[in-house]
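Every protein chain but one is kept in place in this view of the complex.
So, chain A:
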Amino acid sequence: MTLLKVEEIETYIEQYHILQGISFEVLKGEITVLFGRNGAGKTTTLRSVMGLSPISKGQITFRGENIGSLPTYEIARRGIGYVPEDQGIFKDLTVEENMRISILKRDESALEKLEWILNLFPDLKTLWHRKSGLLSGGQKQMLALARAYVGDNELLLVDEPSKGLAPIMVEKVMQAIEQMKEKTTVVLVEQNFFMASTIGDRFYIVDEGRIVHHGLMQELKEDEDARKKYLGIA
């Protein structure tokens, strides 16, 4: 079942034509990875889906509803969570406050999700009353993922969670995202092919604001020529 469908979207940032007709589909329960070099348009793609960088053309459909023209807060309320590249943590708020603000409706389901994610990231429990600005890079990433997850979201857009993290931490974060897949659908922007390919189901390669290649992750793993051509790795 298609959860998110992005069709021929174009986005400008100031006078720059960043996205020039991006299309992709996200199936429910899968991890879809967007690959591409720096400046290819991956982050702008996620921001456009969230309404933070409004599209000028094209259509974005989430659960069958056109969300392309909705304001960001309405898109978030439809069930899309966002973890930006800089994690978007509120540094002067505690871990508890960062989590509390993401729960719009405090019902049994929200509390169950909170319990589940705190079991996945037990560090957050011990740091519950600490200001999040004092957390390490890895802990901040865990908090950002946990915050997006508990917000009653059916789809998470996660932008480069491995950026700036130590290899051991990257592995932990990737494992956590894989476990979160049991409960939610994920669109992952990542440059670390080796890590992302271990958890991704499908991939899209973005270059100069367009999708230049896509398919199943297994196909890309087996296709050395495509990896060399599009990602510059053997």
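As a working rule, a contact is a pair of C-beta atoms (placed from the backbone, for glycine too) under 8 Å apart; a residue touches a chain by one contact, two chains touch by 3 or more; residues count from 1.
We adopt the following convention: contacts and distances are computed from a predicted model.
A.B. asks: I want to check something: the complex is missing a chain, and I'd like its UniProt protein name from "Xanthine dehydrogenase", "Cytochrome b", "Branched-chain amino acid transport system permease protein" or "Membrane protein insertase YidC".
C.D. replies: "Branched-chain amino acid transport system permease protein"
A.B. asks: Using the definition of touch stated at the top, determine which of A:27, A:93 or A:120 touches the missing chain.
C.D. replies: Considering all chains, including the one not shown, the answer is A:93.
A.B. asks: Using the definition of touch stated at the top, determine which of A:73, A:128 or A:194 touches the missing chain.
C.D. replies: Looking across A:73, A:128 or A:194, the contact with the absent chain belongs to A:73.
A.B. asks: Could I get the residues of chain A that touch the absent chain, sorted low to high?
C.D. replies: 50, 52, 71-73, 76-77, 82, 84, 88, 90-93, 97, 100-102, 104, 133, 147, 151
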